[in-house]
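For this depiction, one protein chain was excluded, whereas all remaining protein chains were kept in their positions.
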Amino acid sequence: MSLSREQIAQRVAQEFNDGDYVNLGIGIPTLAANYVPADIEVMLQSENGLLGMGPYPTKASVDADMINAGKETVTAATGAAIFSSAESFAMIRGGHVDVTVLGAFEVDQNGNIASYMIPGKLVKGMGGAMDLVAGADNIIITMTHANKHGESKLLTQCTLPLTGVSCITKVITDLAYMEIENGEFVLKERAPGVSVEEIRSKTAGQLRVDGDIPEMNFV
Amino acid sequence: MSLSREQIAQRVAQEFNDGDYVNLGIGIPTLAANYVPADIEVMLQSENGLLGMGPYPTKASVDADMINAGKETVTAATGAAIFSSAESFAMIRGGHVDVTVLGAFEVDQNGNIASYMIPGKLVKGMGGAMDLVAGADNIIITMTHANKHGESKLLTQCTLPLTGVSCITKVITDLAYMEIENGEFVLKERAPGVSVEEIRSKTAGQLRVDGDIPEMNFV
Amino acid sequence: MAGFDKVVSSYQEAMAGLQDNMTVIAGGFGLCGIPEGLIAEIKNKGTKGLTVVSNNCGIDGFGLGILLEDKQIKKMVSSYVGENALFEKQLLNGELEVELTPQGTLAEKMRAGGAGIPAFYTATGYGTPVGEGKESREFNGRQYILEESITGEFAIVKAWKADRYGNCIYRHTAQNFNPMAATAGKITVVEVEEIVEPGELSPTEIQTPGIYVDRVILGQFEKRIEKITTSD
Partner (left out) sequence: MAGFDKVVSSYQEAMAGLQDNMTVIAGGFGLCGIPEGLIAEIKNKGTKGLTVVSNNCGIDGFGLGILLEDKQIKKMVSSYVGENALFEKQLLNGELEVELTPQGTLAEKMRAGGAGIPAFYTATGYGTPVGEGKESREFNGRQYILEESITGEFAIVKAWKADRYGNCIYRHTAQNFNPMAATAGKITVVEVEEIVEPGELSPTEIQTPGIYVDRVILGQFEKRIEKITTSD
């Protein structure tokens, strides 16, 4: 069975370590905040200028001056810091954020990512995505393995305009967890009940399968 | 009569306008703060990170954490701001300081300045001087017209290593107030009782004298 | 200190000198921390052909979006311009130009502009459409592109409080691009919720020192929220 959005988010959260500063993109990445293992703590960075993002506010405490990078009303967690956009991206671009989780349209076997622009469709902009992929060492991409036409999004070479080059090392899809090494997708884990053959058939890029591939473990 | 240090400082202060942000170097420039005309106000910037420098503290209120760029204990004036060295030099290098007053060893007719290094003597460093001369539009140099051997410090071309190129437009010495324009020192005012001939004899660089040169006016 | 009193009493005075074809740098992130009254004054003034540098262009009918209604903006320099149907229409019509700039690069370009740094290298955008036509160079085994800084004839900024000398503080995440915008305008105008006397803000809490600020005006803010999300 392919993973639900929540299960992808849950698998992502297993990659967090105690004390990680984490930036979560809009969509599935944001859901990962709900699955942080109970024995660790992470601190969420929001690129509009907030380190230590808390939960959504109660209706009574909504404040127009307190938003996240998705322009949603949020709160500041205990011990949070608030700063300018230049400072926020100094953190991001300077490599101080430990983990970045983002969605994508395509990822290729050389770690390139395309996530912000489909030619012919209106371009809304890259926001902070190009800075995030250029600044982080540990980037986790979440997406479906194939698009709605069944075409693989894990390619030999990205076909869409790039958001960043040679920067992606981990991809978590509804079918598998893969790392990117030496120009190959290396299959590390399968979604429960999904076969290596199915993953192979839906991976257009070079896929390496070393020995038995375990299923993901959801507690 | 050549001007005293205090008179040079007094003449410098006449160049200030109401509302100017001013950076004063160590020595004679610092004295100019004592002669700000009564009908105007200026705000002093100290490059270690203080805008709105006040007077020295009383003995009882000396604070090791409150110093100026000369490492002297100071106070903050009402409405002062305190910030990092990067912010301080963003102000200076970004051209936000209205007037900078500095000492020099030599100035030449092309507006070059040498002020931080005498080869053969130990070099202590330029501190913020190179940033100040590169960042300000309105730089006033204060110095004696000649060195203790009677040699002119207003040259055709600086002989010492430069602090900055083509950046100086005003020089106030113990003998004269000059502006630098089109590769010449243009004599604007004489110290009271000092003749144009004396100034000419002590100016090695090209000196332009247009018509009658008034004496400086000290109220 | 008459010379340091930056407070003006009308929006006309606040935006005096703004002319067609100028560049205006605006603080704000979406609708958060935007100088609502200064934007309204630009609309009232009818200035045309503006280049506006701002992370976003507001939404239809609010924020910078209102300057699209009379086609006052010639070009936007932004990182994200969704949420705006009129923007989309003018862009497709060729009535509006957009220079998409990564968010961090945009913040750094404003800061650099204000700090006298004409250009800097960044890894952001290397190998992407953003890097096309820009110089690239290797430092320590990694590729970077050269980005030039941004300054404008005007900067419009929203602060929480300012004193008469123009020293500003910002409230929560309404800070965003405002401090950088404040440094990058030849004339910087700040619209605030409260004007205080010099000395009421402690020197260390000041986020934008008054040296960057030319005019301060007391505003009234609607503070519309783009996405109200709550836990209850």
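Per-chain residue numbering starts at 1, and chain names A, B and C are given in the order in which the chains are listed.
One rule holds in what follows: a contact is a pair of C-beta atoms (placed from the backbone, for glycine too) under 8 Å apart; a residue touches a chain by one contact, two chains touch by 3 or more.
Remember, predicted model here, so these are calculated numbers, not experimental data.
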- Considering the full assembly, with which of the depicted chains is the omitted chain in contact? A, B, C
- Note on the structure: Sole touch to the unshown chain from C:Gly116, C:Gly152 or C:Gly166: residue C:Gly116
- Message: For a quick check of understanding: of B:Gly70, B:Gly103 or B:Gly183, which residue touches the chain that isn't displayed?
- Response: B:Gly70
- In the complete complex, which positions of subunit C touch the hidden chain? 108, 112, 115-123, 139-140, 142, 144, 148, 169-172, 175, 203-205
- Task: State which residues belonging to subunit B touch the missing partner chain.
- Result: 46-50, 55-59, 62-68, 70-74, 76, 82-86, 88-89, 92-93, 112, 117, 122-131, 134-135, 161-166
- Absent chain, residues of subunit A that touch it: 17-21, 40-43, 45, 50-52, 76, 78-83, 87, 89-97, 134-135
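Keep in mind that, in the parts below, only the chains that are shown with their structure count from here on.
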- Note on the structure: Hopping only between chains that touch, the fewest steps from subunit A to subunit B number 2
- Note on the structure: If you tally C-beta contacts across A-C and across B-C, the winner is A-C
- Using mean C-alpha positions as chain centres, tell me how far subunit A is from subunit B in Å, no decimals. 55
- Item | subunit A and subunit C: spacing of chain centres that average the CA atoms, whole Å | 29
- Cα centroid separation between subunit B and subunit C, in whole Å? 35
- Give the residues of subunit C that touch two or more other chains, as numbers and ranges in rising order. 111
